[in-house]
Structure formats: structure tokens, C-alpha cells
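One structure, as C-alpha cells, below. Some questions next.
The complex is shown incomplete by one protein chain, all other protein chains being positioned as in the whole.
So, chain A:
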Amino acid sequence: MATETALGASSGTTKSETGFRHWSALRNAAILLALWEVLGRFKLVAGGALPAPTEVLIRLWSDRGDYPLHILATFQGASLGFLIGNGLAILAGILFAVSPVAARLGRGLNVAIFALPPIAISPILVLTFSGMTPRVVLAALGCYFVTMSATVTGISQTDKRMLDVVRAYGGGRLALLCLVEIRSALPAILAGLRVAAPAAVLGSILAEFGGGGRFGLGAYLIGSLGRADPARLWGIGLAATAMALIAYGIFALIEARLTRSTRAVTVAATPPGIRSEGSLVSTIAITLASITLPFIVWWLLLKVLGTPAMIAKTPAGVFDYLFLAPSATSAQTRLLAALGQTLPMTLIGMAAGLAFAFALALASVVRPGIVRSFMPVALVTQTMPLVALTPLLVLLLGRGPSLILWITISVTFFPAFVTLAQGLGMVSRGALDVVRAYGASPFTELRLVSIPASLPYLFAAMRLAVPRALLGVMIAEWLATGTGLGNLLNQSRGYLDYGMIWTVAVVSVLISVLFYQIVIVIERHVLQKRGMQPAA
């Protein structure tokens, strides 16, 4: 029962094996908690900034009257955003999967939504909307990309043979969609919803952070930040994490229930169709349209909402503020100074987070035990709302640059690790057996098979890490260090410098999109040379 294969490869785990795994995870958690208790009780970390779990629980109990209203408020924002965001995402995903032209047109908008750091637009939302709307919008935005891309992947990975059967009986587009594609994409869509659920909670909390409203865990956290009461902050963090985890768990459960009976029976024999390229002119036209579309949507939204021009800046307004207005030079100087602080931190943090994730993922191939004991922790942390963590890290690490790095590493590390471990786990047994048959050592296996085979996942991890790194840096700057873009955003909020708020938001989205595009270009080049497909 102790013999265990690497992650994902052991499809036929026996009951005693899973029992053993649960037991060892419990044991690890217990050791961790005990250690934490000792550290907290004796105030060994940062002079008591890390309270013992029991202290946190006691504080949680004495604060119990406060929590229901805050949790309810966050839940309302998150769940409404979840419904709206995912509804739109699934519809958009179906549209993109069905129409390649729509997919290419929507690319710019999709990448922008994926890459936008929520913290950057939360002040704008708070200024433009009132009441619950900013929370709902941010929660919906957090869900959109995950579920949309899961839907597209799910539909486009439909077994081509099943489509052929339906087509052979004269089935049209609608029949294909209803009889095969949507049902076959269901596991992928549910996996998307599972990831989107904690993202919705995070989105709502981020909006509460940016102001507006008395209730919500984010508002509670900001309100408690000034009081030197680490136990309460940890309690709020705990409550937020629990909310995200429960949301994640519910959908993981539904997914497990539904996918059990519907695994594909044989391997698809037909390769996916070659993407038909139109003429050069139409390609350029579609690309240009796809880049302009986000700006048109931005402009249209403001027109429809009718927000006063003083507060709501259109694309032209931002351009005017940054280049034409009398204060333009001052704005440019401040922006460039902030960029000079933010960009290096983002790059260093992202590189460190990815390197750490890659090293640990490789180590886990050689020693599968690492993944087994580490995965539960990784999953919990992945669903932990980052903002809830930041004030706690401030208590632990102070307000220096090391804090920014730690936050950035922690937000990029986990998704990257999960993606990479998944990729390494999917390396074909057959290919590994070939080199093993020639007596290869685990390291030769890594070098010859595992690393080259998991390249697509390395790039997928990088794509995932880009916007998260910028988000991490900006949150740390906003809440703790008082430097860079995050601080500029926070200051401008205080001075009601609307032009700068919009400029920072737009610039941070553009930077994120730019980094993302650079990764895509490198990915395409490298993978094409090796005849590989990008991982979803």
C-alpha cells in the first residue's frame, strides 16, 4: 500500500491507499498546527504578529456577532457576480467555440479581461457605480476568463468521432452543440466553475477593499487594519479562506459526481483540424478589430452609463490627461517613476515564483512523496484570497521590498506549481518506460523525457503567472510599501485625481497584456519548432 506512483498516473488507487493518503495529510496538518501554536504562544515570530491558532479561534468567537453581516454581504456580491460572470462566460465560450471569426475578434477583449489586475480597476468601479455593483462586477470579471476558456477548451476537445457520427446523419450546427459538444464539455465547464468560485469571493473582497459599503469581509479587514489586533486579522483571513474553500469544494464535489461515468473510452484517432488561415488582409483586419474592440467597449460602457466626463475618462480622455493637458508632464513623471519601481519587482517576483515552482515540480517527479504531502497545502493556499493575506504578511515581514517579493512569489508559485505538476504527471508512461528499459536514472528521465514533454505546461504556467505577479506587486504597494503603481493608484484615489486613476488602470492592464503577448509569441515559436501543441 505504500507504493505510490506519481501524481495523476495512479488511476486505480485502492481504498487503503486513499485512506493512507488522507491519514498522512491529516498528520501533516496536525504537525503544522502544533508548530504554529508553539510559535504563537511564545511570540516567536515578529513579536507576536503570528498569533497562535487557539488565540485566533478565541478572538473569532468573541467577534462572532460581527461576522454574519460581513459574510452575508461578501456572499451576496460574490454569488451574484458568480452567476452573471459565468452565465456570460459560458455563452461567450460557446460563441467562440462555434465561430472562429468571433473568437479572433474577441481575443483582445478576452486577454484584457484575463490580464487586468482587479485592484487597478476597483477604484474606477467604486467611483462609477454605487452600492453592490462594484463587488458584483469585480466578482463577475474574476469568473469570466476561467469559465470562458474552460468552455472553449471543453467544446473544442470534443471527440471528433462523435461529431462525425452526428454529422453523418445530417446533424447541423445546433444538433452538434446540443447532442455532443455541450454535454462533452460539461466536465471542463464544471472544472472552470470550481476555479471561478473562489475567484468570485476574491473579486468581491477586492471591491470592498477599494471602498464603499460598511459590510463585507474586505470592509471589515480594512476597518480592523489600524487596530493592533493580529488575532482578529487572522480570523477575518480565516473566514475569507473558508468561504473560498467551501465554494471550491462544492463545485469539486459536483464535478467528481458527474465526471465519474463519462470518461472517454478510447483515444481519439483524428487529429484536431488545422486552423484555416484567411488572406493576409482579412487577418490584419481582424487583428486590428480585436485590438480596438476593448477600447470601443470601454467607451460605449461609459456612454451608456452616462457617468459625468469629469469622473469617467474615455480613451480620448486618458490620452488627453497623459499627453495634452497642462499637467501632462507632471503626470508622466509620476507615472514613469512608479513604473520604475513596479516593473523590476514584478519581473523578479515572477521569475522567482516560477523557478521555485518548476524546481519543486521536478523534485516531485523524482520523489512523489513531496507532492502528496504538499498538494493539500497548495490547494488551500490557491483558494486563499490574497488580499486577506497581505495585512498579515505586513505584520510578519514589515513594509520593505522583501514583502513585495514574498507576496508576488506566493501568488505566482501555487498556480504555476499545480499546472507544472499536472503537466509532469501527464508525461506518457510509454516514453518513460523506453528510457527506463535502457537503465536511465531518474535524472536522465527528467532530462530526456519529462522536461521536454512538459514544456507546454511551463508556458501555460507562465501565462498564468503574468497578471497574478502584477496584481501581487500592486496589492503590496497599495497596502504596505507605499511605492510604485499600487501606491500611485491609492494616492490618486485620495486626491480625487481621476485622470491618474484611469491612467494607472489602463497602463497596468496594457503592461499585463504586453507581458502576456510576449509569453505567447515565445511559446508559439518554441513549441512550433518542436511540433508541440500549447496546453490549455
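The rule we apply is simple: a residue touches a chain if its C-beta (ideal position, glycine included) is under 8 Å from a C-beta of that chain, and two chains touch if they have at least 3 such contacts; residues count from 1.
We adopt the following convention: contacts and distances are computed from a predicted model.
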item: Undepicted complex member, UniProt protein name, chosen from "5-methyltetrahydrofolate--homocysteine methyltransferase", "ABC transporter ATP-binding protein", "Acyl-CoA dehydrogenase family protein" or "Ferritin-like domain-containing protein"; value: "ABC transporter ATP-binding protein"
item: From A:Asp159, A:Asp497 or A:Glu523, residue that would touch the chain that is not displayed; value: A:Asp159
item: Touching residues (missing chain, whole complex) on chain A; value: 159, 161-162, 164-171, 175, 179-180, 183-184, 261-266, 269
